[in-house]
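Quick one: this structure, given as structure tokens, is what I'll be asking you about.
Complex shown without one protein chain; remaining protein chains in place.
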């Protein structure tokens, strides 16, 4: 059975409907690009870079967005956290790569901004990571600045490649092959409909805790069906969640939204094991924020804000699309053999379908 | 069918085994007391106070404990947060009551400490709340300092009363009658076994999101089985989670533990709706901390600390016992009629059993 | 020499000009009220309550304001922190009292709101404290809800009583008599002029660190001029700082402003000693925020926001008016004798004038 997204397997989860592409790109202007590096010489590399570009025609450098970060378990890195925590302002694309390439990608984003004529003379790029050193020779520091640029240049709206692509290339989740996944939800609030989207780089978790729509599928798919990558099951690794919305949120509201990735993660079976870098960022495109720089505007600007009471459905939607994005990563990632001949097996989709069908019948 | 705890219904959830009482009192020295106030004259009151006393023979005032707080959604109150965030030191019992009685209970704890000969001349009591104004005339400010004292004086080790008792008396959860619940887990780490326990005051959530061991039981128990208290379903209310452990944790480790209540809450179906005060505190009895006061000791003291890598099983246990404590609250809380003749119906236990039996059979 | 404010002594500090009253009431709509409790029977009480009412005609309950909190050293209490940290919304007056009366004042504010017809059914009042147990029999819990109501009812715009009034009645600062102080600054930004005001309850610090406009006056005014209250100098006690501005800030900007109270405090000589509860709140009246409640508005509202680059002068002004508010508290607080016959001596104003005159001449 070829790799398919969760809904293409006939499995729908959550209260809200997805957007047209069921992807973070359903938020107008948001673009995603991948650079995937798979090679066996001179050493085995299974890695890459994924770029989430928050704005379309206007660049994020001239038209900043509000954003917020939540670190559920901070054994990981997301550069640029200090300014987002301070001011709630995102003035950078968001890139995700492997742990030991965060630096090269970070400086590459600064240089890219300068090359693209960003008005700032000062850049604090947002770059996050998870660790792919089981399938890839991470100690060879294979990613270059050109790779980061390629991911940003490749960014497009529309459907998003998932699974073994970009930063997700060498990742492992719930003892299956992991990687990049995405999903979205359309949320009616009063007379408006907003979209919330998630993109994850999933590289965490143990099989026995894996759930799909609550159903404990990981307990059922035991190690005899497909083997775990590890002789002893372990809760290791990390997950980065990028949430986007077109709802007009202010910074603390973005931070609240980011925190709900915890809920979606829990629904799939992640609880923030000690060595997990579970860091979540949410940005809102609904307001254009002038760049912070000397000589910039000093007079007040007008921003739109959803009342607090309208946040609840957005929170639920953020949890739902985080949940589905992780499951999409698992469903779309194919079995991969990498460094030192190690193999991470894909989630068996037919088995997943069978379990879900049976469980849902029992609940009818 | 009389109210029974989840396990007494034959439903076991989680990887770890509970302690002897499956309660927060399984942590040596931790005691729980309730004061329940149910009266119809001069106005209808369904409220109370629950006290978690962190130490037994030695009082918490002379033998402080390490602690940490996580506010998952801060539309609520927990006094004493500033010092616990600052220093990670708990030097107070932890009391839970209704929203508008936090103040009287807080000052009552300070006076109680003075009466009991606490060495400090300065008290920052820890008192949290959820809102019971649907079943109880909260505007009558019925709780007195004597009620708070009675809850503390009643504190005992051993089994803990659950459901419509103490601070949980008038609470509603997942559109069923809610209240107080507790659970515990025994966690083997290396050569040692530690216990983690949770006590919750559950007053949040919508029915359609309710899950038991992942199984979406709330979707199945529709409003025709037992009615919702509200004509339009809503995600309102709050949950306070108190976690205790005998593992030797330092303050940031307690904070990390507290954050995992988010995971357990998510497993039952809570996502921190906007108007929810979802505030979690974790304390660790494994170290005795000298009180912070002028003239106190100045030389270093020795404290024990679990290595970071040992935290993962504690995290999972904290999520598990939060999950089960909430479900115990729902299972133990009986239908209640209160202010203005309103009725909150209990979770139908036989229906729950049937659903779980069927679902588990399908997964076998 | 009678007690006078710093500027009335001919001592001006800072870059910006104060507003008409050099008080937090220079922000339109902000009102301050005190209730002062001084009695010798049945026990010696030197305490009170100070209320800062953030709005005038419209009440704060119907017209919430944005706000932010910074805890520089959290050995203290400010109720209501969780919601302000979560959403940046202030929907309560701000009251300050003694440590052991925070509770009674907190519940009193909730009841007051109900009596005044607040639209919310749920209140999280903001009440802070410092400890006056050296001059006052704090263990007698003398403050009642009527005292809190009296402080709120007494709130007025215009000049603010300082020194031994309201919550500041029994306080001690830098080993002199302390109490309530206030100050303001007018800040031109672009075409507009904003006002920043501070009100402090000062109860912290050691004499040798006291500075005025940087000049180390505390080193010069030794214990032979006027005695310290304590045989051994100690850095004990706390300070609450309330900052207000009419600049249109969003929540994180308020939090940033609150953090600058640290700078003003440092300029006077406070460094957050261990047992100090140094908690700062800043609110901005420039936006009216709809109350968060079920059934409230769901459509986006428009809020004004200063660009980040305009924050610097507000930050400096916040530091300046915190500095001057503390010095005003010291200058206006008269010598007081209290519990157990203890006396806290006032800062000697003539000596202060002499030192400042001499120092400034030397720098010319």
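A, B and C label the chains in the order they appear, each numbered from 1.
Just so it is clear, a contact is a pair of C-beta atoms (placed from the backbone, for glycine too) under 8 Å apart; a residue touches a chain by one contact, two chains touch by 3 or more.
Quick caveat: nothing in here was measured; it's all calculated off a predicted structure.
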Which listed residue, A:42, A:231, A:294 or A:341, touches the chain dropped from view? A:294
By the document's definition of touch, the residue of C:22, C:36, C:73 or C:292 touching the omitted chain is C:73
Out of A:8, A:111 or A:219, the sole contact with the unshown chain comes from A:111
In the whole complex, of A:37, A:51, A:94 or A:124, the residue touching the missing chain would be A:124
Sites on subunit A contacted by the missing partner chain, in the whole complex: 71, 73-83, 85-87, 99-108, 110-111, 114, 121-125, 127, 131, 133, 138-139, 141, 234, 236, 274-275, 277, 279, 292-294
Touching the unshown chain, subunit C contributes residues 15, 72-73, 208, 211, 213-216, 219-220, 235, 256, 259-260, 262-263, 266-267, 270-275, 308-312, 315-316, 319, 355, 358-359, 361-363
Contact set of subunit B toward the excluded chain (per top definition): 86-89, 189-192, 248, 250-253, 256, 286, 290, 292-310
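The definition used in the following text is that only the chains that are shown with their structure count from here on.
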Minimal step count in the chain contact network, subunit A to subunit C: 1
List the centre-to-centre spacing of subunit A and subunit C in whole Å, with centres computed as mean CA coordinates. 44
Starting from the mean Cα coordinates of subunit B and subunit C, work out the distance between those two points in Å. 35
I'd like the Å distance between the centres of subunit A and subunit B, where a centre is the mean of that chain's Cα atoms. 33
Identify all positions of subunit B at which a residue touches two or more other chains, and write them in rising order. 73, 274-275
